[in-house]
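A single protein chain has been omitted from the complex, and every remaining protein chain is retained in its original position.
Read from first to last, the chains carry the letters A, B and C; within each, the first residue is number 1.
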Amino acid sequence: MTLRIGVIGTGAIGQEHIARLHGKLVGSTVTAVNDINPEGARAAAEKLCPGASVHESGQALIDDPNVDAVVVASWGPSHEEFVLAAIAAGKPVFCEKPLATTAEACQRIVEAEIAGGRPLVQVGFMRRYDAGYRMLKEIVASGQIGEPLLLHCAHRNPSVPAHYVGDMGITDTFIHEIDVLRWLVNDDYVSAQVIQGKRSRHALNGLDDPYIVVLKTKSGVVIDTEIFVNCQFGYDIQCQIVGEDGTANLPEPATVPMRKNQIAGQAIMMDWKLRFIDSYDVEFQDWVNATLAGRVDGPTAWDGYFAAVTSDACVEAKRTGQIVPIETRAKPAFYN
Amino acid sequence: MTLRIGVIGTGAIGQEHIARLHGKLVGSTVTAVNDINPEGARAAAEKLCPGASVHESGQALIDDPNVDAVVVASWGPSHEEFVLAAIAAGKPVFCEKPLATTAEACQRIVEAEIAGGRPLVQVGFMRRYDAGYRMLKEIVASGQIGEPLLLHCAHRNPSVPAHYVGDMGITDTFIHEIDVLRWLVNDDYVSAQVIQGKRSRHALNGLDDPYIVVLKTKSGVVIDTEIFVNCQFGYDIQCQIVGEDGTANLPEPATVPMRKNQIAGQAIMMDWKLRFIDSYDVEFQDWVNATLAGRVDGPTAWDGYFAAVTSDACVEAKRTGQIVPIETRAKPAFYN
Amino acid sequence: MTLRIGVIGTGAIGQEHIARLHGKLVGSTVTAVNDINPEGARAAAEKLCPGASVHESGQALIDDPNVDAVVVASWGPSHEEFVLAAIAAGKPVFCEKPLATTAEACQRIVEAEIAGGRPLVQVGFMRRYDAGYRMLKEIVASGQIGEPLLLHCAHRNPSVPAHYVGDMGITDTFIHEIDVLRWLVNDDYVSAQVIQGKRSRHALNGLDDPYIVVLKTKSGVVIDTEIFVNCQFGYDIQCQIVGEDGTANLPEPATVPMRKNQIAGQAIMMDWKLRFIDSYDVEFQDWVNATLAGRVDGPTAWDGYFAAVTSDACVEAKRTGQIVPIETRAKPAFYN
Partner (left out) sequence: MTLRIGVIGTGAIGQEHIARLHGKLVGSTVTAVNDINPEGARAAAEKLCPGASVHESGQALIDDPNVDAVVVASWGPSHEEFVLAAIAAGKPVFCEKPLATTAEACQRIVEAEIAGGRPLVQVGFMRRYDAGYRMLKEIVASGQIGEPLLLHCAHRNPSVPAHYVGDMGITDTFIHEIDVLRWLVNDDYVSAQVIQGKRSRHALNGLDDPYIVVLKTKSGVVIDTEIFVNCQFGYDIQCQIVGEDGTANLPEPATVPMRKNQIAGQAIMMDWKLRFIDSYDVEFQDWVNATLAGRVDGPTAWDGYFAAVTSDACVEAKRTGQIVPIETRAKPAFYN
C-alpha cells in the first residue's frame, strides 16, 4: 500500500521533502502540491512529481480525495491554519517546525486533535531521528551511566546572515535542543535562565552572541547550552550527559582523521544542512510507515506545544535576565 | 519502472538480500527464488516475498520471464554455473563474493561476458559502498595528501570458530581488503609477501594468527595489512594512507564517547555483521539503479578475477614465505 | 648560592615539600622544621633532612638565622599568624593555600606586606605551573582563538570521604579553579552564581553534588564550572575556552591508548595527587629561583586575597541561589 501525500509549500525545504517522498523512500508518493506562489508549485511538480495535482489553495489540497496525508512545509505563520484544516478533514499531517508561531496556537491544535479523537499530527523535529542522538538515548536508557544529572550542550554556527536578529538564537536555533534534549532525558522543563556571554566582535547588528541557556527539569536535571552562531570555525553540535556513574557524549560525525600541515585533525563541517541530512530520510520513512499503520510515532502536537511554551520562557529569560518558570497546562491523557 | 529480481540461494545472506530488495529499497521487487533446499526457499518466499515463484533449479529461475535480473547468494562452488547461465540468458547478475572459487573460473566468466558484448556482472564487494572508505577515497582523489606511498591496514576479528582453518585468513578475510584497497588507490598489485607474526595462544587448531600481508602495486605503493582473527577485543578495521604530504585514516564508526569505570573510551563492535551493514543497502540500491539504466557501476567480473588471482598469490606467499609475483592476463578494453 | 628553608607543618604535604626542597630541587636546602606535634617534626627531620633544627614554635623557626625563607604547610587556621610573622621578620614566605581562612585575614596580610615595602609572599596555587594550563594560556595569549568569551570547566573527583561536607566543594575544590581561571584569562571576577544540579545518589550526608558555579569577569567572560565530587569514574579536570575565532581545551594527561575488552580507550586517573604532581616541582623550583633573585614571580598575597573574596561570594551564592557580586578593595599599585 502506498501513502498518497499532498505537500503544502514548495520552497527549498518543501522541494526536498517532495523528492524524498516521491522516489527516495518506500511506500509513499506525492499526488498533490500547493504553494502561495502557484508557478513555483507547478514548476516543482513538473520537476519532482510529474502528474501531481497543483491546487489553488491548501484547503483544496487537503480536500483532494487522492491525498491521504498532508505535509506542511509553508512558512511558519500559515502552519496553524493548514494543520487545523487537516485535522478537520481527518487526515494525518506532518508539520515542519514550528507547529505554530505561538503557544496559544499550538494549544488550539492540541485541542482540535484531542477533539478529533485520534492522533493525526507529527511535528518536524528531525534530531530525534539522528543516529548519534539515538545511540546516546540508548546509553542513557541502558542505565550504564546512571541517572542523568547534568547536560552540557553547545549549538554553534560558523556565522549567520544579517537578517538573523533578535531572539532567533532561541526561536530558530535553540528550538532544536529544546525538543531533542527533553526527549533525550525523558523529562519536562520547569525553568529557564539566559546568561549573556562576552559579545563576539563577529556578531553583527547588535546580536547577542554567544550566550548560555540554562534549563531545569522536573526531576532536577540542569541543562546548560551554549548558543554561539558566529563561532567561525564550523557547525558544531555538542551534547554531554553527566550521569551518576559516568558521562556520555553525542558522537562526532564520522570524518577522516588526517595529519597535514603540522596538524593532526579532522574536518568540521561548515554547512548545517549536511549535519542532520540523513535524519530527514529516517524521519519521513518512519512517518510514512507509522501513518500507513494508523499511528503517530514521532514528535506530537503536544511536543510542539511544549517547545513553544519553553521557547517563550527562554525569550523572556533572555530579556529579563531572570529565572523564568516554564508552565504548561496539564498533559492530556491523549498523549500518553 | 521496477526491476524484477530472482534470488538464487535463500540462506542467511540470501534472506537478507530478499528483505532488502523486496520492501526496503526503491525500484526492485523479488519475483522468484531458488535454493538447493526447496523447503527453505519456500519458507523464505512466504515470509519475505509472498507471491514469488519458487523454482526447482537456478536455471529455471534464470529462464523465468518474470525475472529481469539475478542475485546469486548460494554457496561459492555454485557461483560459476549460475553466473554463466545468467550471462547466457542475457540477464544482469549480482554475484556475492567470490565471483568463483578459482581464478580460472573467474576468467571463464570474464570471457563469457565479453563474448556477450555487454556488461552484466557485478560482484558483491560491499566495502566500496561504505561511507568511510568513500570519504577516504575522496580525500585521496582530492590530492590533499599528495600521492599515496604506503598503506597500513588491519583486519581484526575478536575470534573465529573452529571451522575457520588453513588459508581462510586470505580467502575469507583478506579478500575484502584485496578488492577495496586496489579500488582505493586505483592501482593494480604486482607482488605479495606474507610475514608470520608470533602466534597468539588464542589461535585454535594450528591456525597461523596473526600475520602481515604485504602487497606492492604497479606504481610502487606498499600496503601492509595485519590479519588477526583472534584479537579478542573487537571487530576492528583500520586503514591509513601515507601520502607525500600527509596521512589519512579510515574513519572509526561513530560511537558514544564515554567516561566510566576509570576509562575514557568508546565501545568497539564485536559483530562484523554490523560494521558494513549500511553499505549493503547502498550497494544494492546502486545496483538496482544502474541495472535499470542498463549499466554496471560496481565491481566487475574483472575485479572478481583480479581478486582471485591476488588471493591465490597470497596463499602461495603464505605457504612459501617468498615474495610472489601477481600476474594476470592483460586487462580487456571491455572493462575500461 | 643555596636557599636555606624552614618548613612549618610536617604533615603529609609538609613532608612532600621537605623532600622536594631538600634533595630533589636545585638551589635549596631545608635547615629547620616545626610542627604542632614536635615528635612528628623530629621524625620528619630525621627521615628527610637530617641535621635540620627542630624548633618549638613557628616563630622560633622564623627567627632562626639559618633560615632564609619560610614554607608554611601547617593547617589553614594557623596560616595568617605565620605569614605575618615571616613578613615582620622580612623573610620570604611560601604559604600553602589558603593564604588565610577569611578575606579579612588575607587583607591584613596584604597590608602588612605593602607596609613592609617589598614582595615576600607567594601562595601555593600550583595549577599555574601545570604544563597543560601553561600551554592553554600560551594559546590564548597568542591570539589564535581571538578574545575568550566563555569558559566551560569541570572539576570531578571519583568520591569524597564522609568528612567532606558543607561548602567544601567551594572552599577546598573550586578554590583551585578560582585562582587558575582568573590567571588564565587575565581578568577579575565581578559576580558568582551557583546552580544546583540533580543530586547524585552517591553523595553522602546531604552533600550538594553536583552543581555548577557561574563566574562572570569584568570584561564579560562567563565561566561555568561543574563541581562533581562523587562522579565515580575518575579524577577529571576539564577546561574549554571558547574564543571569538575558535576553541581550545586543557590537554588530557598523556596516557596509553588501548583497545581491550571491546573498548578503545585510555585510563583515567583516580588519585588527584597524581594529576598535578609535576607542577609542584615546577612551582617550588620557580619559587626557589625567584626568591634567590629577590622576586616573587608566582601567585601573590593579592591573589590569595582575591581568591578568598571570590570563595566567600560563591559560598553565599550557593546558600541563596542568587547572583552575588564579587567586590574587593581596589588593587594596590604594589601588586602591578
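What we mean here is this: a contact is a pair of C-beta atoms (placed from the backbone, for glycine too) under 8 Å apart; a residue touches a chain by one contact, two chains touch by 3 or more.
Bear in mind that the values here come from a model prediction, so they are computed numbers and not experimental data.
Peer 1: From the list B:Phe228, B:Phe276 or B:Tyr305, which touches the chain that is not on show?
Peer 2: Counting the whole complex, the residue in contact with the absent chain is B:Phe228.
Peer 1: Per the definition of touch given earlier, which of C:Glu56, C:Glu252 or C:Asp297 contacts the omitted chain?
Peer 2: C:Glu252
Peer 1: Using the touch definition from the top, which of C:Gly132, C:Pro158 or C:Gly197 touches the missing chain?
Peer 2: The single option touching the absent chain is C:Gly132.
Peer 1: Taking the full complex into account, find the residue in B:Pro148, B:Gly169 or B:Gly304 that is in contact with the omitted chain.
Peer 2: The one listed residue touching the chain not shown is B:Pro148.
Peer 1: On chain A, what residues meet the omitted chain?
Peer 2: 232-234, 236, 252, 259-268, 270
Peer 1: Which positions on chain B touch the chain that was left off?
Peer 2: Counting only chain B, the missing chain is touched by 146-150, 152, 193, 195-202, 210, 212, 214, 216, 219-222, 224, 226, 228, 231-233, 242, 244-247.
Peer 1: Considering the whole complex, not just the chains shown, which residues of chain C touch the missing one?
Peer 2: 23-26, 131-132, 135-136, 139, 144-145, 245-261
In the analysis below, only the chains that are shown with their structure count from here on.
Peer 1: Report the inter-chain centroid distance for chain A and chain C in whole angstrom, where each centroid is the mean of the CA atoms.
Peer 2: Those two chain centres are 46 Å apart.
Peer 1: Could you grab the centroid distance between chain B and chain C? Build each centroid from C-alpha atoms only and quote it in angstrom.
Peer 2: Result: the chain centres lie 59 Å from each other.
Peer 1: How many Å are there between the centre of chain A and the centre of chain B, using C-alpha atoms for each centre?
Peer 2: Going by mean C-alpha positions, chain A sits 39 Å from chain B.
Peer 1: Quick check on chain A: which residues sit in contact with 2+ other chains?
Peer 2: 245-247
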